[in-house]
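On to subunit A.
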Amino acid sequence: MAVVWIPALIRPLTDGKSQVEVTGENVREIVEALEALYPGVAARIVEDDRIRPGLSVAVDGAVGNKGLLEPVGPESEVHFVPAMTGG
Partner candidate 1 sequence: MAKKVMVQTVINNDDTTFVCETRQTLLEVLRDELGMTGTKEGCGNGNCGACNVMLDGVLVNSCLVLAVEAEGRTVTTIEGVAEAEGLHPIQQAFLEHAALQCGICTPGFIISSKALLEQNPNPSEHDVRLWLAGNLCRCTGYDKIVRAVLDVASAGQAKAGA
Partner candidate 2 sequence: MQAFDFVSARSVDEVVAALAAGGERARPLSGGTDLLTQLKEGRRAYETVVDLKRIPELMEIRIGTDGLWLGASVPCHLINKNADIQKMYPALHDSTGLIGGTQIQGRASLGGNLCNASPAADGIPNLIVHSVTAHIAGPNGSRTLAVEDFCVAPGRNALQSGEVLVALQFPAPGKNFGAAYLRFIPRNEMDIAVVGAGASVVLSDDGQTIQSARISLGAVAPTPLFVKAAGEALAGQPVSEETLEKAAQIAQEAAKPISDMRGTIAQRKHLSGVLTKRALRIAIDRARGTSTVDSLGRLNGNG
Partner candidate 3 sequence: MAVTEKAMHATNGHTSPPASKPADGYTIIGSRPVRPDGVDKVTGRAIYGADVRLQGLLYGKVLRSPHAHARILSIDTSKAEALPGVKAVVTGADLPTAADKVEDLGESAINLKYLSANILAHDKALYHGHAIAAVAAVDSHTAEEAIGFIEVKYEVLPPVMTVDDAMADNAPILLDGLRTDEMGEMGSKPTNLAKHFRHQQGDLAAGFAAAEVVVERTFRTETVHQGYIEPHTGTAQYNTDGQVTIWASTQGTFAVRNQTSEILRIPVSQIKVIPTEIGGGFGGKINVYLEPVAVLLSKKAGGKPVKLVMSRTEVLQATGPTSGSNIRIKIGADANGKITAAHAELYYEAGAFPGSPVGAAANVVLAPYAIDNLQVDGYDIVVNRPRSAAYRAPGGTNAAYATESVLNEIAEKLGIDQAHIRLINGAKQGDRRPDGVQHTEPIGLLETVQAIAESDHYNTPLTGKYQGRGIACGYWNNWGGKSSATAVLNADGTVSLNEASTDIGGSRASIAMQFAEAVGIGYEQVKPRVGDTDSVAYNDVTGGSRTTFSTGMAAHNMGVEMLSQMKERLADVWEVDAVEYADGEFSGGDNHISFQEAAALIYKTGEPLMVSSTVFPRSFGPGFSTQLADVEVDPETGKVTILRYTIAQDVGRAIHPSYVEGQMQGGVVQGIGWALNEEYIYNEKGQLLNGSLLDYRMPTALDLPMIETILVEVPYPGHPYGVRGVGEVNIVPPAGAIANAVANAIGSRMFELPMSPARVLEAMKE
């Protein structure tokens, strides 16, 4: 199962858990699985059927921009982090 690192401000919805294991082949499925376990989480991460602007998803340390379609492996680590760009 993939390990999702739950952003600190969402942890009140996950009973304070900072990591949650769920199954999914891409980020959309991961978010759906999270929502099934902890209702309300999806709305904090997704808006208008995309990752919320200003947020990015890192799968195994790599930040793609396929958004919800980003593939997730069975052993993957998934992070939702503030988007960062350089100068």
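A quick word on the picks: all candidates are chains of the complex that A comes from, given by their letters.
Basically, contacts are C-beta pairs under 8 Å (C-beta built on N, C-alpha and C of every residue); 3 or more make two chains touch, one makes a residue touch a chain; residues count from 1.
The model shown is predicted, which means the values in this text are computed figures rather than measured ones.
One candidate among 1, 2 or 3 touches subunit A in this complex; it is 3, while the rest do not.
Considering their complex, residues 5, 7-11, 18, 43-45, 47, 52-54, 58, 60-65, 77, 79, 81-87 of subunit A touch candidate 3.
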